[in-house]
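Report on one structure; see the data block that follows.
Left out: one protein chain. Kept in place: all the others.
Right, chain A next:
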Amino acid sequence: MILMKDVHKTYPNGVTALNGINVEIEQGEFVYIVGPSGAGKSTFIRLMYREAKATNGTIMINDLDMSSLKEKKVPFLRRDIGVVFQDFKLLPKLSVYENIAFALEVIEESPRNIRKLVMDVLELVGLKNKARFIPDELSGGEQQRVSIARAIVNKPKIVIADEPTGNLDPETSWEIMKILEEINSSGTTIIMATHSKEIVNTIKKRVIAIEDGLIVRDEHRGEYGYEI
């Protein structure tokens, strides 16, 4: 479960990205985060896996209080949260296979299981034939799928995706959505920031709209609500 109470975030350079966020997300929910560029969506997401720390307010993730969570415990929080980054964040010198395996090596999974789990997830995102490629040898969409594969490979409780379909053609986007729905149906919480009106209006889920660092709308089975 994710709980935020009166959360503010001001970056060191003085930019206030979040201005009093209140939200509660239950385990197993599927939530879209929408809003114009610069509204604070990525910031909202970064607070959940402690890439950023709130300036004010309370954040609880899986019963852990983010403000009092010790620096040493942060890696363990992150193992329960799979993140698909807006800029992929793949390790440039590692192959696709090694990038995904990294998330499992961190939790000291056995080499046999690592092999199986990585191959399974590669199958799922359709990159089995590119396992030995390094990120530079992949298209943007393929890199994004590697990023998704790494986020879900260790079956985390929460998957957070920052524009996971931003670089994909419509067809691949729908495939990615299918994957996210699939892991959601097995009980994983999905939080997904997106600018895709089509996806939000077609696969109806809870929609949280952020503008100028505030939640302006929060509806179940909501609409995208912006014209592009």
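The working rule: contacts are C-beta pairs under 8 Å (C-beta built on N, C-alpha and C of every residue); 3 or more make two chains touch, one makes a residue touch a chain; residues count from 1.
As a convention for this text, contacts and distances are computed from a predicted model.
K.L.:
There's a gap in the complex where one chain should be. From "Formate dehydrogenase", "Recombination protein RecR", "Acetyl-coenzyme A carboxylase carboxyl transferase subunit alpha" or "Cell division protein FtsX", what does UniProt name that chain?
P.N.:
"Cell division protein FtsX"
K.L.:
Touch as defined at the start, partner being the missing chain; which of A:Tyr11, A:Phe76 or A:Tyr226 qualifies?
P.N.:
Final answer for the missing-chain contact: A:Phe76.
K.L.:
For chain A, which residues reach the chain that was dropped from this view?
P.N.:
With respect to the unshown chain, the touching residues of chain A are 49, 51, 72, 74-76, 78-79, 83, 85, 89-93, 102-103, 105-108, 110-111, 150.
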